[in-house]
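Removed: one protein chain of the complex. Kept in place: all other protein chains.
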Amino acid sequence: MDFQPTERQLYWRDRVKDFIEQHVRPAVPTYKAQDEEGDRWKVIPVVEELKAKAKGAGIWNLFMPPRNDGHHHVEETYEFEGPGLTNLEYAMCAEEMGRIGFASEVFNCSAPDTGNMEVFHRYGTREQKDQWLTPLMNGEIRSAFLMTEPDVASSDATNIECRIEREGDEYVINGRKWWSSGAGDPRCKVAIVMGKTDFGAQRHQQQSMVLMPLDADGVNIIRHLPVFGYDDAPHGHMEIELKDVRIPATNMLLGEGRGFEIAQGRLGPGRIHHCMRTIGAAEEALEKMCRRLQSREAFGKPIYKHSVWEERVARARIDIDMTRLLCLKAADMMDKVGNKAAKQEIAMIKVQAPNMALRIIDDAIQAHGGGGVSNDYGLAKAYAGQRTLRLADGPDEVHARSIARMEFAKHAPDPGEVSFSSGDMGATR
Amino acid sequence: MDFQPTERQLYWRDRVKDFIEQHVRPAVPTYKAQDEEGDRWKVIPVVEELKAKAKGAGIWNLFMPPRNDGHHHVEETYEFEGPGLTNLEYAMCAEEMGRIGFASEVFNCSAPDTGNMEVFHRYGTREQKDQWLTPLMNGEIRSAFLMTEPDVASSDATNIECRIEREGDEYVINGRKWWSSGAGDPRCKVAIVMGKTDFGAQRHQQQSMVLMPLDADGVNIIRHLPVFGYDDAPHGHMEIELKDVRIPATNMLLGEGRGFEIAQGRLGPGRIHHCMRTIGAAEEALEKMCRRLQSREAFGKPIYKHSVWEERVARARIDIDMTRLLCLKAADMMDKVGNKAAKQEIAMIKVQAPNMALRIIDDAIQAHGGGGVSNDYGLAKAYAGQRTLRLADGPDEVHARSIARMEFAKHAPDPGEVSFSSGDMGATR
Amino acid sequence: MDFQPTERQLYWRDRVKDFIEQHVRPAVPTYKAQDEEGDRWKVIPVVEELKAKAKGAGIWNLFMPPRNDGHHHVEETYEFEGPGLTNLEYAMCAEEMGRIGFASEVFNCSAPDTGNMEVFHRYGTREQKDQWLTPLMNGEIRSAFLMTEPDVASSDATNIECRIEREGDEYVINGRKWWSSGAGDPRCKVAIVMGKTDFGAQRHQQQSMVLMPLDADGVNIIRHLPVFGYDDAPHGHMEIELKDVRIPATNMLLGEGRGFEIAQGRLGPGRIHHCMRTIGAAEEALEKMCRRLQSREAFGKPIYKHSVWEERVARARIDIDMTRLLCLKAADMMDKVGNKAAKQEIAMIKVQAPNMALRIIDDAIQAHGGGGVSNDYGLAKAYAGQRTLRLADGPDEVHARSIARMEFAKHAPDPGEVSFSSGDMGATR
Partner (left out) sequence: MDFQPTERQLYWRDRVKDFIEQHVRPAVPTYKAQDEEGDRWKVIPVVEELKAKAKGAGIWNLFMPPRNDGHHHVEETYEFEGPGLTNLEYAMCAEEMGRIGFASEVFNCSAPDTGNMEVFHRYGTREQKDQWLTPLMNGEIRSAFLMTEPDVASSDATNIECRIEREGDEYVINGRKWWSSGAGDPRCKVAIVMGKTDFGAQRHQQQSMVLMPLDADGVNIIRHLPVFGYDDAPHGHMEIELKDVRIPATNMLLGEGRGFEIAQGRLGPGRIHHCMRTIGAAEEALEKMCRRLQSREAFGKPIYKHSVWEERVARARIDIDMTRLLCLKAADMMDKVGNKAAKQEIAMIKVQAPNMALRIIDDAIQAHGGGGVSNDYGLAKAYAGQRTLRLADGPDEVHARSIARMEFAKHAPDPGEVSFSSGDMGATR
């Protein structure tokens, strides 16, 4: 163990950090102005400008796994690679990106494209890659991931009801999806859709994933779903009806019945990304809170000298630092012993990071008074965004369940301690 | 003590409850549709229709204090009265109104008009009443209360910087206010403005309150402040610049330097109203949570059978019931021993009610999955609304301070226990 | 509803309070000295002196239900009654008793005798009453209640394994009990024992309760169980082996298979008593905390001026007052609509009161520094005592479960909202 970052680990982190401070942060007012004027569901010019700049600087597709990560043949994917950061290295960059809402996109590192690109990378055919991965990696198009459904508890993915039925050379898709994030963007051209190809198969082999062009007939975007009043335009979270949508049979990913397998593989790195961005958001909130508390007075002294705020700031610093260490450890384990071995750690950060951030952002809101709940400091929006992360990709409760089950498995009860219900009296006598 | 409600206490509660269930709840979809179409800053027709109906039924101005509350001369205020409910009776009605966002207005019982009407009632001259209180009580106009300022920690009201300067027969107002709720409504015609008439006076005698027509020259509404992403149109929370606004000297309330005194008197009943509405909002969230948890399955059983939800629902029930009892006790004390004697209780519910409701609404959001953070169940909006109440009329911290100081005063330290810092060695030997 | 206590309600509260302040509190040092010297499992003389004094003053057996409580024939129980306080009136007395650990016993109102006396009162035969209830009501003997067992999760009382087998005119008892509180006291002469008479009957009709003299052959007190490090001598919490203990068949209470029914009836009032004493303990801790914080300085000002303590004291005051109101409401409901109707409220206070008190006592410990964890201020002992109440008579989790189930029953899901797992696709289409 060594808690000092190496030069290489700092290299990318610092490049990202510097780029953000020099180019992205100064562009925030422009972004806001462009976002708010006219139609809200449009491309925001300053983002495209910043993307070009970041791409030119080589700070691009940083999330793409290094060549030797064991998931693909080196030759085959030669063209589809980023600068080869480890999960740990990328995690440190993701934190920086999390400080400003749209920063990830500037580096072509924003969800759900990152997860989708990984899916293409690992499971896509050469043809699928050429068609979709290339423009995604170039930042020319965007993508969506259609899994959650409004009518069932999607936290248990076996509940999913969307049907993907084979008819000749095609699949026909019928279902209703919601929280399809990013599908509001005019650049969004393709979606990965999770559905069931065989309702009679074993619980975890009924599901498949297919590639669906967003402009296919029968893809009806019903509405956008606001998050605490925010529409998150132009990204958006859409409700989409899929009505007899026909796609070529070659759009199947990996094979029928392998949807769960892909879902598992997709989630690991994405959770690191999300959680590290969450940590960045928490740091940003803490910084704002500290500044604000030092800038105002009440009852005869600066507010930051009231000890109730000392407690909250101390707690924030402790919680952020601990959560970061846990995330980085999870990332390092993924690099060194694989996603599977890091399973408990990945579930742990999924629960920990958003809950931690929500408390800190809420305290920061309180520190800002009325300004905190408005849009002036970005805190209410940050809160709303983080709140979704206690639900997205499985609610807290599902992950707590996984963590606990792994823990229980480590500690079998002492044989002498096992008791039985009253029906089994013989055993205890 | 007797915890059973009397018939009279139930009478008004049930009238309000029945009216809401029969007329207001069914109108919610119409309200939403009218609110969302076209200009957002307009009168919503269905509200006016419901107001007419409620007024006709005599369920109107219920908050107005009974004639013998000791604050005014019976003769003088003869015309300006409601049906004479006690604070306790009204509190029970307010809870019902809190279940649906716009229900209070239907009964002409919504903030900030209620507090403003009380101010007119207690402190207004006959002329001031004729001009403003009459149309307010008729539900013809609405009003605003301009106290909080963006540039200072307004939690400490002595920080207020707005200037009210006498020039001949007029006062000239200069300042900047924000969180002026309701000032976005086209029906809003008058504001009570808190400012300083004498920066050199004692700390609590520098402030005065004046009546300011909203259409006066120099009243510039700068923008509306969203709460999280909600604009709360047509009510709105406005930022207002006051630039050389001239009002007649007769618009002074009670007298120069008596602003604090009015502020104190204004707040008591209003806090009961707010807190009881908050309890209604919490009940509504709990009901939605229970329904939802019973309607979905995950991992082989209905979600409500997972014991983590049993814990949360039990906690919600306990917290709501306790908070209600504390609010009703505070209301009863106000009725029987006066606002001053209930001071600690009023501060207690001010801290307790919104924090309680926020936790329950947040759990309800979690129970609803993605639907919870959207607008489909009203929960995210309820959360945003309650979150402002930890800040409005003084943040939690200020009220906790008051409660604690009253508590400390009850328990003087044991004389033998007082120690002194090291400089006072003589005393301890 | 009326939150002002009546004269009659204050009458008994004040008599108890005055007696405690005049006689019990001044005797605390004597109690401690007598308790600590010599054998710990002995009668403490000052308690007997105070009992005589309280009995003489008529402040005695206050917990005994009033004659017309509907549970018994008036003629039959004529001799076995106290001064006839309602549950609400007694609750207010119980709070006062809770301020000092041994005060309840002074008034012959301490657990488990109170619950046991109620059982005799309601379910005992005239002979059983003459033999045991009379000396218990006279304060001549004490009693125990043997329910919990070390080998099973006794939170689910159907797990109980103690056997009560009929042999001719006798019952033979075999089993192992623990947490038999009070069985360490030399005055403890009788126990109510819960066991199973029919392992083959329905789940809730297997259990019976019998009366067992503590000096019967086969009653082996194995050891006392400390609570944290406190032995609670001479009361004590004992582990008891019951080995072929023979009792006359007439010692059966109410009838075979009715143990659950008795257990239900026994618990209601006892929970009020416990919870109100808990509130008294919390008030005592809050008072000590306030005194201490005002008596010391750190970092240039009295500690009570640090706002983190303002928050804690405010929270304590809010929580105590809310919990008290909920307890009093539950008591009032028991008086007016019966134990059954108050079932949810009783479960609520069972969860709420000890958790509330533990937090306050813990804060008080923190306020006292090292002194807090020692025996100097009684806080660590109070904490240990309250901690057991999250387990005794059913752990928190069991009561939360009951509360939640009653809540869910109030809110059936909207028919349109019920969904089904994927196997039931037909239903949702």
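The letters A, B and C name the chains in turn, as written, and every chain counts its residues from 1.
Definition applied: a residue touches a chain if its C-beta (ideal position, glycine included) is under 8 Å from a C-beta of that chain, and two chains touch if they have at least 3 such contacts.
Computed from a predicted structure; not experimentally measured.
Visitor: Of B:A153, B:V210 or B:I320, which sits in contact with the chain we cannot see?
Guide: B:A153
Visitor: Touch as defined at the start, partner being the missing chain; which of C:P5, C:G84, C:P135 or C:G371 qualifies?
Guide: Spelled out, the listed residue whose C-beta touches the missing chain is C:G371.
Visitor: Touching the absent chain in the whole complex: find that residue among A:R203, A:R223 or A:R291.
Guide: A:R291
Visitor: Pick from C:F80, C:W179 or C:F408: which residue touches the chain that isn't shown?
Guide: C:W179
Visitor: Decide which residue listed in B:E105, B:D232, B:E297 or B:E311 touches the omitted chain of the complex.
Guide: With B:E105, B:D232, B:E297 or B:E311 as choices, the missing chain is touched by B:E311.
Visitor: Which of C:G38, C:G56 or C:G229 touches the chain that is not shown?
Guide: C:G229
Visitor: Spell out the interface residues on subunit C facing the chain that's missing from view.
Guide: 148, 150, 152-156, 159, 178-179, 225-231, 237, 296-299, 303, 306, 308, 365-366, 369-376, 380-381, 383-384, 387-388, 390-392, 395-398, 400-401
Visitor: If you put the missing chain back, which residues of subunit B would it touch?
Guide: Considering the whole complex, subunit B reaches the absent chain at 151-153, 158-161, 196, 199, 206, 306-311, 419, 421-422, 425, 428.
Visitor: Tell me, which residues in subunit A touch the chain that this view leaves out?
Guide: 1-6, 9, 88, 286-287, 290-297, 304, 307, 309-311, 313-318, 321-323, 325-326, 328-329, 332-333, 336, 344-345, 347-348, 351-352, 397, 399-401, 403-405, 407-408, 410-414, 417-421
One rule holds in what follows: only the chains that are shown with their structure count from here on.
Visitor: Have a look at where subunit A meets subunit B and say same if over half of the interface residue numbers show up on both copies, different if under half do.
Guide: same
Visitor: Nearest 5 degrees is plenty: how much rotation brings the CA atoms of subunit B onto those of subunit C?
Guide: Rotating subunit B by 180 degrees superposes it on subunit C.
Visitor: Highest contact-pair count belongs to which two chains?
Guide: Of all chain pairs, the one joined by the most C-beta contacts is B-C.
Visitor: Taking each chain's centre as the mean position of its Cα atoms, how many Å separate subunit A from subunit C?
Guide: 50
Visitor: Can you pull out the residues of subunit B that are in contact with at least two other chains?
Guide: 296-297, 397, 400-401
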